[in-house]
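One protein chain omitted, others in place.
The chains carry the letters A and B, assigned in the order they are written, with residues numbered from 1 in each.
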Amino acid sequence: MANILVAHLNKSYGKNSAVNDLNCEIKSQEFVVILGPSGCGKSTFLRMIAGLETVTSGEIKIDNIIVNDLEPRERGCAMVFQNYALYPHMTVAENIGYSLKVEGINRTERLQRIHNVAKIIGLEDFLDRKPGQLSGGQRQRVAMGRAIIREPKLFLFDEPLSNLDAKLRVQMRIEIRKLHNRLNATSIFVTHDQIEAMTLADRMIVMNKGKIEQIGTPEDIYRLPATQFVAGFVGSPPMNLLKATVIDCSTVKIDDQLIRVPQHDVAIGSVVIVGIRPEHVEMDDNAGNNVFSIDFIEDMGSLRLLHGKLGGHDFVVQSLSGATQQLGQFKVRIASDKIHLFDVATGLRLQI
Amino acid sequence: MAIPPFRYFNYEFYMNNRSYFKNNKLAAVLIAPQLFLIFIFFYWPASQAIYWAFTTQPPFGGGNEWVGFQNFQELFNDKVYWNSVYISIKFAIYSTCLSVVLSSVMALCVDRQLSGYQFYRFAFFLPYAIAAPAVGLAFRFIFAPDAGFISIINNYFPGSWNPAMNGHDALVLIVLANSWKMAAYNFIFMLAALQSIPRSVVEAAAMDGASFLRRVWDIQLPFLTPTFFFLLVINITESFVDSFGIVDITTGGGPARATDLMVYKIYTDGFKGLDYSMAAAQSILLMIIVISLTFIQFRFVEKRVHYR
Partner (left out) sequence: MIERTPYLDLLTHAILILLFIISVLPIIIVFIASTHDLPTVSRVPMALWPGNSFFENYSHVWNKSGFGPKMLNSLIVATMVTVGKVMISAITAFSVVYFNYRLRFFFFWLIFITLMLPLEVRIVPTYAVAADVLEPFRTILAWGGVVLKIPEINILNSYSGLVLPLVATATGTFLYRQFFLTIPDELTEAAKMDGAGALRFFWDILLPLSRTNMAALSTIMFVYAWNQYLWPLLITTDPNFATATMQLQKIVPGPAFGQPPVWNEAMAATLMVMVPPLIVVIIMQGAFVRGLIAVEK
């Protein structure tokens, strides 16, 4: 399939910069997810790869060919849009086969290929319907069928699951990944949902405000977030991020609470951001070193989220369901080797 | 559908970051026919009219002579011209008032959605589909001094109704004909405006205890105001311009120029009288009036709407 090389990519609309100095490499047959909040530039990035947006500066190479000035159809990509973008007046079969019609492929071959694709997406019985007569999930599958039939080098997905209900979303993301595996495709998938990103990606590109914050496997990004933003964005429930003052090379202080942290070399007295994931805190009224006051409990069935304050700051602890948990002040034990430290000014991870 | 419907200039047009096709040569080819047509049949004639208005044509051919504002001065000194202006204004005011009032009543009644309202709604907009001269001829028959129906009055009060002789009667005739047709047009817009008032607002007023008439006054009429102004301008413009068909068929501008509307006079001066310069000068003045009206509609009416 295709490998993509992006070098110093910039896009600005007049004075406003949408994406800034993007660099990355996507290997053939990888499933890469671009993750980020709304307005971070991820869609713009995808659309530049597709050829739907012009590039202000920088280079995009697909299979070592610079594609900056190529039209979308010349790039060998297929795209699945957020709102499906199905042609409302055409049947499912016509929608899927449209690109072949444009190419000039004769009718018999077209019908054959449409039929094959319809089998893959499970819509053989719906070929004569119009998009208006289909459900959201079915429309999504038609959109995918339209992309698949072109046997493209590269699949591009622009938040395709955002308009589906929660249950369908889970189902469809599994189908998308399975499809990718089956077709040995290279895929780039854009989303703001970090769970989708974590479950689908071979590698993730996390973006914020037009810049790439981190590129890595889901595991790396989860375990070793490179910036404060990534730390707070990836993971559900989100990581607790608190301002703390450095006491010595392995202790910080949040209000009146002292917390053991991994070794570091930040100057004493300076302020750092401390990151602690809710699942790395244990309720331990006996051996706990820190005090946590719970004021709200969310019971999710298998887990509990305990909301409260640690050292005067909002804090969340995740615990397994079990004995009833009361509100009030309790002692907790924080796994100090799992704590992350970030520079308060740059947000970058402080290396130990 | 937005209320009210009105012509406005879409500023977001060029700020819209839409998906474009790259073939600008094709774009040029596509737009060329329309541009060609409007150049030949709009811009050139319009500029010619300006040219002729400021020149005179010598009677035996040859080039035009520049005379500045002389043609206009002649016009302004011409009683006959002022008569046509005066008549046109009267006509505009009378027929606009009549048709707007009629159509408002029609719209309000139909909007109540009593049984059979679809039938009325259908009938009410039919008159607009009929050509102006056909309307004129129909009304000329009905209101003829010696045929039709209205002349029955002459049996009781001899000589009281005669549009062929009495200028005032003639004006009444064309006002009625024009209003009949325009009421249908206005009705369509009024009804659309009424129907786009969210039902919930009307229902809330009903819950607040407002009776139908109260609701009409407090809620529906204010909602209608922009459409109302819009129609006012459109009606006035149409009465300056579209009335030709009615006048030519019914009264021919008479009797004694009692219905000599500006547009009719341009026709008679230009094509019967062959005085192109004067016809052009009059056309310019009429154009100015029409453009000002359209302008007023943009500025004034649009502002009134935007506060919503």
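The definition used in the following text is that contacts are C-beta pairs under 8 Å (C-beta built on N, C-alpha and C of every residue); 3 or more make two chains touch, one makes a residue touch a chain.
Bear in mind the structure is a predicted one, so any value in this text is a computation, not a measurement.
Participant: Would you indicate which residue among B:I87, B:L194 or B:I266 is in contact with the undisplayed chain?
Facilitator: Within the whole complex, the residue contacting the unshown chain is B:I266.
Participant: May I ask which residue of B:N71, B:Q220 or B:T251 touches the chain that does not appear here?
Facilitator: Of these options, the touching residue for the absent chain is B:T251.
Participant: Where the complex has a chain not shown, which of B:W66, B:Y86, B:F122 or B:W217 is the residue touching it?
Facilitator: Within the whole complex, the residue contacting the unshown chain is B:F122.
Participant: For the chain not shown, which residue from B:Q70, B:N83, B:T225 or B:T294 touches it across the whole complex?
Facilitator: B:T294
Participant: For review purposes, identify every residue of chain A that touches the missing chain, sorted by number.
Facilitator: 50-52, 71-73, 77-79, 81-89, 98-99, 102-103, 146, 150
Participant: Which parts of chain B are in contact with the chain that was left out?
Facilitator: With respect to the unshown chain, the touching residues of chain B are 1-2, 5-10, 13-14, 16, 18-21, 23-24, 26-28, 30-31, 33-35, 37-46, 48-49, 52, 102, 105-106, 109-110, 112, 114, 117, 120, 122-135, 137-142, 144, 146-149, 151-152, 154-155, 164, 180, 184-185, 188-189, 192, 202-203, 206, 211-213, 230, 234, 241-242, 244-245, 248-252, 254-255, 263, 266-267, 270-271, 276, 279-280, 283, 286-287, 290-291, 294.
Operating definition for what follows: only the chains that are shown with their structure count from here on.
Participant: Once you find the CA centre of chain A and the CA centre of chain B, what distance in Å lies between them?
Facilitator: 60
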